[in-house]
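For this view, one protein chain was removed and the others were kept in their places.
Which chain is which? They are A and B, in the order written, and residues in each are numbered from 1.
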Amino acid sequence: MGSFIANTDRQQQEMLTAAGYDNFEDLFAHIPDVVKLGRELEIDRGLSEMEVCRKIESLSEKNIVFRHIFRGAGAYDHYIPSIVKEVVSKEEFVTAYTPYQAEVSQGNLQSIFEYQTMMCELTGMDVSNASVYDGATAAAESVFMCKDRKRKSVVISGAVNPAVIDVIRTYCSGRETDINVVPAKNGLTDADAVCAALNSATACLIVQQPNFFGNIEDADRFCRAAHEAGAKFVMSVDPIAMAVLKTPGEYGADIAVGEGQSLGMPLGFGGPYLGFMTTTQKMMRQLPGRIVGQTEDSEGNVCYVLTLQAREQHIRREKASSNICSNEALCALTATVYLSAMGPEGLRQAAELSVNKAHYLQKELEKAGFAPAYPDAEFFKEFVTESPVPPERLMAELEKHGILGGLPLEDGKILWCATEKNTREDIDDLVTLAGEVIC
Amino acid sequence: MKTIFERSVEKRKLSLLPECDVPAVDLEAADRETPLDLPEVSENDISRHFSEMAKSTHGVNDGFYPLGSCTMKYNPKVNDEAASLQGFTNIHPLQPDHTVQGCIGLMKEAEKTLCEITGMDRMTFQPAAGAHGEFTGLLLIKAYHRSRNDLKRNKIIVPDSAHGTNPASAVMAGYEVINIPSKEDGCVDLDALRNVAGDDTAGLMLTNPNTVGLFDKNILEITDIVHKAGGLCYYDGANLNAVIGIVRPGDMGFDCMHINLHKTFSTPHGGGGPGAGPVGCKEFLADFLPGMLPAGEDQLYLKKPQNSIGMMKAYNGNFLILVRAYAYIIMLGREGIPEIAKNAVLNANYLRVMLSGKYVIPYKETCMHEFVMSLEHEKASMDVTAMDVAKALLDYGIHPPTMYFPLIVHEALMVEPTETESKEALDSLIKAFTEIYDKAVEDPEYIKNAPHNTIIERPDEVSAARHPKLRYIPEDN
Partner (left out) sequence: MFHEWVKFADDETASVGITDYAQEELGDLVFVNLPEAGDDFAVGEVFADVESVKAVSDINCPLTGTISEVNEAIMDEPESINSDPYGAWFVKFEGISEQENLMDAAAYEKYVEEEKAKEE
């Protein structure tokens, strides 16, 4: 059996005696027998480390790892620099606790401070928290930042990722919140319908950029409309796109959230990912979760500390606006290292390469018979096509060649994605195969 | 220590991405105009910077972390290796089921094993943390009562000793919190509970052992009172390390619960996360579970429960964290799991007894995996507080215990050694505590000004909160 207990039987006996117990049963004697399990657990016997490796490896081998990925829909196959993996495996970062004791956590705290700074730079906002679970829960938490006694309803564009909308619905299902999802029109937010939906009871309007279909929204109009109705404007953004697109800060948004997985985290079958939340100076104290601040110690040295803690659950308890305790700290560190490695030019390059590859893919697919679903919309790194063949048939054929094709959508369309990792050759191969399926 | 921004030199960069091999596209969409001020550094700069950061971060590898309620046990490295297998890291969450038989298989096995360990029937792995699990469990309870058209149940009972996430989660789920006072022995006051349990009770949130480290012997009566009033019982799994393999929450009358994989199941804390908070429940609640659950026999697939409360986050939860926990569980196995609890409880009682000479331990009986010390007397007589003693421990390279929790003990220090600490580590903690006490008597000022050997002195938290500086600003520095 595997064990990480250092003390030998002899040492355990010594300690029992020193503490005044005869045996282990004594330690649990006060627990009523009727609640004790009283038998062995019906699970397998323990294993040695080597056997554990073999068993887990064989499980992993039952998965198909696609060498070429053309699917996004919220989780992206971007290039992860080697230095990122190296830094985030440092044992201190991996095993440290939450930095409540500032004197022994300066490294952790400073790197979160750097993370907060970088997220503000990306989104153009003033303040960031230290992360929440993922982009979807970040969007959900932003709703509670905006709600107050008079404004309890939320307007969400139907062009937002359906998974995000699902999570917002679940989060709001406990507390009285009216959710109005305005269906998308031609692959974009229906501006007229959204404006008509905003009123004096609206807490916020949520729009995604680029949206779920990959299309770029003209957020100016939405921001103005939201503010005119007295509501807050929330943008859920792709962090890589922020290197080249107009930022939420530039639009005048009140809150910018999003999924940070693209910033150095592997796909990992869904997690752990990274929810980032940034906002204006004015709404700083509405942010949930931990926040690191800069200060000085008693000797005047610059140092870092968890601050504004009186917002949080461990102090406010039932008066806290969010229950969040653990966050995605190591993923935030991952983003910090990624953004340091990429720098402004590298991030711009990743964004531009993704755009270029996606547009090349789209043109070639169109030539092969996959018509664009939203030809009038401009897209970033994802786009939707019609499919002249049942998508499952196409996907099955691509799978044989180690290719994960675009995501089949409910209405028979396909949501494709390309990033800097897809070479021209990969794209050409995909298109050739797709063309063959049609014939 | 310089920030990464201060190491920036214009035009420095890495060579990560290739030239473009397809036509360049000029987007018409509005461009970003504000310059993107990210660091411009070399890979060597990054390597050195984060090494410096790591050296000023106390990990479990640096020393003892006796944090009550956090279960900072050793994080086995084989778990990390398992989680970095390409067969897991390179899997897109939206791949078709037939291509992720390994992932679903792992979820299925993990669910089966964890249900056996906890006495639950089904489990979701979607919640990303304990608090996230609590919120999930409360939504399950809500869905249950709604399904029976029992709409007047709007209150959740929480003992005043509970972790702050409990009442916060209840409010997120739309409930009103009824706090019940604990008795002198830290356990639930049955009369107080009977008084508040009624037909407006949706449920009770409880952990056992409780937050002062004691096993509440009346647990069956407690859950019975709530059930008879028509409510459900939620188990906060934070303290599972004390009883794992010996007592199961499902056998104590709990209907649903969360587990903290980053506590009991050895996944690393990551400096604050990511963790995972799988939620288990009895069969009658299974239809309400969020996310997708493994189904099928030879060909596995993911299935959404019929009356699911929805999604707690996008996709499948923190899957790579589950991989780590699963590696841990199969390594320990049938014989190893109960040894965790036995040694966690032994280590805690050993410390409790050896420290009770010098320090006040309010609860004198056998503790479980953690115990509470109170510095109330020291504060009154020497003006030396729990905070001061905690800071003094930093000078010994030992991370302080949990301070000022639970709220029902004044000047509390809650100590949880976990089962992975050796007798030598425990003895060195005892020695440190003893020396600190003696020093406090001899020279209280020295202890009040601790720590002395860390890279910074006590930070000015008041200014940090009054005048928040939450990002690096070039002009300021």
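In the analysis below, contacts are C-beta pairs under 8 Å (C-beta built on N, C-alpha and C of every residue); 3 or more make two chains touch, one makes a residue touch a chain.
Everything numeric here is computed off the predicted structure, so don't read it as measured data.
Asks: So there's a chain missing from this view; which of the remaining chains does it actually touch?
Replies: Over the full assembly, the chain not pictured touches A, B.
Asks: Looking beyond the chains shown, say which of A:316, A:348, A:363 or A:424 touches the absent one.
Replies: The single option touching the absent chain is A:316.
Asks: With respect to the chain omitted from the figure, which of B:9, B:24 or B:462 is a touching residue?
Replies: Looking across B:9, B:24 or B:462, the contact with the absent chain belongs to B:462.
Asks: To test your reading of the contact rule: which positions on chain A touch the chain that is missing from view?
Replies: Counting over the whole complex, chain A touches the hidden chain at residues 285, 308-310, 315-316, 319.
Asks: If the missing chain were put back, which residues of chain B would it touch?
Replies: Answer for chain B: residues 404, 461-462, 465-466 touch the chain left out.
Quick note on the criterion: only the chains that are shown with their structure count from here on.
Asks: Nearest whole angstrom, what separates the Cα centre of chain A from the Cα centre of chain B?
Replies: The separation of the two C-alpha centroids amounts to 20 Å.
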